[in-house]
Structure formats: C-alpha cells, structure tokens
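A single protein chain has been omitted; all remaining protein chains appear in their positions.
The block that comes next holds subunit A.
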Amino acid sequence: MSETKDKVFKGGAFLVEDLTAEDIITPEDFTDEHLMIAKTTEDYVEGEVVPKLEQLENHEFDISVELLKQAGELGLLGADVPEEYGGLGLDKISSSLITEKMSRAGGFSISHGAHVGIGSLPIVFFGNEEQKKKYLPKLATGELLAAYALTEPGSGSDALGAKTTAKLNEAGTHYILNGEKQWITNSAFADVFVVYAKIDGEQFTAFIVEREYPGVSTGPEEKKMGIKSSSTRTLILEDAEVPVENVLGEIGRGHVIAFNILNVGRYKLAIGGVGGSKRALEVAVKYANQRKQFKTPISGFALTQEKLAKMATDIYANESAVYRTVGLFEQRLGGLSQEELNNGSEVANGIAEYAIECSMNKYTATELLDYVVDEAVQIHGGYGFMQEYEVERAYRDSRINRIFEGTNEINRLIVPGTLIKKAMKGELPLFQKAMALQEELMMMMPEQVGDETLEQEKYLLKNAKKIGLLAAGLAAQKFGQKLEKEQEILVNIADMAAEIYNMESAILRTEKAINKTGEEKNKQKLLYTQVYVQEAFNRIEADAKETLIASETGDTLRMMLGALRKLTRHDPINVIAKKREIAATIIEEEKYVV
C-alpha cells in the first residue's frame, strides 16, 4: 500500500551506511487507507473498549472475548493473516497502526496484541498447510483466540532452559506434555496455545495446544501491578494429549520459532510504546491547560513546558525510528514473490534480519513510555496518584513493557552481540570501518559546519556514528572474546547504537517531509529533530567516554579521549529556547502534533 523503495538495507546497516531521506519510510508516507484503518481502530477503542475498561480491569473477561470478536468483525484481528487463510493480508504499516491505536486500551491492548502477534503469528509463519487452514481463518475472525506459552517459573530469558517435556505415546498418535507455563496472556479464555516443550527432555519444539485437549488447564488469575484488564494465568499441562499433527515447525527447531516471534513481539511493543506515549502526553497537556495554580494554568510555567516538550521530542524520535523499522520490513517483504510471502518462514526471516532494530526499538520505546507516563503523573501532581485519573492506570500499565518480550537488559545485550556476529560473518563491514576510522582520526581536521537546515544535525549524526565505532572498536580490540563479560560496556554500545538509529530516523524523516512540503509546514518536526539530536549526542558522548575509560589507561586512553574531543567539537544549540517553542504548539493543540 505504501510507496516501497527499491533499496533493501541489511539489519544493522544504519551504522555503516549513509542514507538519504528517500531511503526510509515515515509516517508522512501513510496512505489514505492507512489513515482510515487507524481511524477505525481509534474509534473502536474509544467507542467500545474505553467505556468498558473498568469492568475489564475487574477481570470480567467475558467482555474481553466479546470485544475481541467485535474487533474480528471489523478486521482488526486479520491484518497479518494472509487472505488465503481468511485474513486481510495487509502490509506491516497497517498492522502497526492498529497496534499503535490499540495501545490506548491499556491491558486490553495486550490481550489484542498477544492474540494477533505472538499467539497467531507462529502459525502464520511456521504452520503447515493443514494447520493454517484449520486455525488461521478462525483466528482472523476471533472465533478462536490465541495465547503464547514460552515462559516457565524457572526459565524466562533463558527460554531453552524450559522444563516442560513432551513424549510420544506408544501408539505414536499423540505427544504427552507435562509442565507449567507461567504468566500466559489471554489464558483465561484462549482456545489455542502455542506451547514449547522438549521432546524426550531434549528437543525443544513448538506445539499447537487446544484448550479442550485432555490434561490442559489453567491456574488462578495472577494479581498484577498493571495491565489488569488482560488475563494472566499459569498454563498447566498434566499428561496433556497433543496430536502429532500439532507439532509446529520442525522437531528440535522450536528455538527458531521462539526467536523469530520475539522479534515481532518486540517491534510491536515498541509501536505500542509510541502509541501509549502519545496518549499520555495528550492527557497530560489537557490537564496542564486546565489545572490552575497561582492563578495560572500550569502549562504556563516553563518547567511544565519543558516536560511537555521533552516528552513530545522523544516521541517524535521514537515514532520515526519504529516506523522506519516497519518500513524496513515492508521494503524487504515487498521484494518477495507471492509464493514466498505465503511461506511464512520467509516473512519471518525478513523480520529476523532486523533483530537489532527490533531490539533497539523495544528498549527505547518502552523506556520512552515509562518516562512519559511518569512525567504525565508528575504533571497531574497529587491527582495523578488517584485512581480516577487515566494516568494512574497508564503509569502502572507501562511498567511491564520493560520486562516482557525479553527484558530491556537482554535486548540491549542482543544488539552488540548481533552486530559482532554480523561483522564476523562479513555481513556488515564494521571492522573495516573501524580500521579506516583510526587512520582518519590521525589526520582529522576540525570541520566547518554551515547553517543550512539540518546541516548541524547531519554533522552530529555523522560524528556520532564515528564515536560509536571508536568506542566499540576499542572495546572489541581490548577485550576480544572477553567482551561478552563486560556487560556495562556492551550496554553503552547498545545505547549509542539506539541513539544513532533514533537520531538518524528523526533527521531523515524531517528532511523527507521538508523535501515534500517545505520547511514552513514542518517547523515542529525540525524543532524536535534539533533538540533530540543535540540531547542524544550529549548522551552518546558520555557513553563513549565511559567506555573508553573502562577499556584503556595511560597514554592510549589520553589519545582516545583526544580523538573523542575532536569528534564532539561543535557549537551546541540552545535547547531550552527550542523546547519552549515546541511546548507552545503542544499546549495550543493539546496533543502530540508534528
């Protein structure tokens, strides 16, 4: 549906390639159909779900089921399911917009997300023809609801440490599953569970398990901090009888499914984070306009403005980054034939290519959300602590996002790990770039930065990439194989990478918009970009410095710090003034606008 570009970039390529604005997909590229899909989702959430949120929060899950079926009638469950199997087979931008607009519904959006994402997609991507025919049409309409059961009491991020076992019965007709899966979203009402178990205690394998099979039951509802309107229980498998034809994918290859699905789960959470942040900002700015202290609406105070501006700025960068990732999928999947598209594992491979981007989006956008809801509560003052106010729930609902689908710590570790793997395999010329940089630094002269629009930002971006490479290169050189144990440094590298991705996404999006409709119409975007890039650059500098100091000593360190100083030399902008300008528009419009 969108204009897909010819170029297809490799995952992680943003660190080594110089992209132009036309290389990325941005929210400004959304078609009318995309916007209509977003509007339908928004109206459905506002009109149907929000009025029932209180009941949902009280665990009236029969309402969740009704609402999900209603969503199914509207097509909101079938976007990622191919038409051939009763879905709509829409592009990833459409399904992402649904996810973004659903986020307003708090815990219910988790029910929806678990069903359409981690619940249904394993079958879309890895199911065989019979399995797809049997389950997908009903999953797309909501006649069947799905859940995903990977986590166990003793194995979270260490998924392969699962203890649930599967054993073929003597007749060879059924696998007998035994074990417990913990914290399973939708477990109160799901009809179908994607369950991982080890055949004969060894071969990690995925199964499609129906609720009605003998030996399948669920435990009591968990008492959670947030997302209370989603059901979370233990899935209990006691000699559960699963027909052999319900093995999903290949025996012993369950990890392939698990890791691919995690990628999907991650970028979807990131999109939800952006959606939730927009809503929290809207609630906060409306309140700030209406709440008066010292006879002034609190939005009139510079400190409130600073908060609103920073919230909006960070939303812009994250929004640009997550939709850029969605665009990467689109560009890549757009190159596949219909046949390849129907072979879900090809699609999954396309998504897996961008594991780095998925992970970065996940930790930055979920931390964005946590930050935004926190400030939204702060702007509400004492009222924000009261349950009558939406922000109170948003605050509690946000917290889990940094934990599930791989903690943000695990996701951070994935980024440098995957980058190094890609470099070793020769997929990304990181080592070559690092070598070239060392030579370049020897003779580097300070550069004159002009005052063309975005020139400074592009300069900072270019240098940020070099700084990242400098720090990561030094650490890799110094620690070699042992770098794995230097988790603090790895996290610094992950943070620098994510900042670079967000910076670049914001810059290219703004540039693309300006190319299309001129600077006058894109003032707010430009302000966001200027502020974000300046602040992100400062953070990158700090991370790089810490990394250098932890990696080297003495003269080498002094030399490295000197190189860093050269790379960070620039005339900083006045972010306080820019933020006031940003805030003025947000306060006027009473919501996030670009």
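Here is the rule we use: a contact is a pair of C-beta atoms (placed from the backbone, for glycine too) under 8 Å apart; a residue touches a chain by one contact, two chains touch by 3 or more; residues count from 1.
In the analysis below, contacts and distances are computed from a predicted model.
Per UniProt, the protein behind the absent chain is "Electron transfer flavoprotein subunit beta"; the candidates were "Quinol:cytochrome c oxidoreductase quinone-binding subunit 2", "Methyl-viologen-reducing hydrogenase subunit delta", "Imidazole glycerol phosphate synthase subunit HisF" or "Electron transfer flavoprotein subunit beta". When the whole complex is considered, the residue among A:18, A:73 or A:238 that touches the unshown chain is A:73. Of the listed positions A:13, A:49, A:65 or A:90, the one in contact with the omitted chain in the full complex is A:90.
In the full complex, subunit A makes contact with the omitted chain through residues 32-33, 36-37, 39-40, 43-44, 47, 73-76, 78-79, 88, 90, 94.
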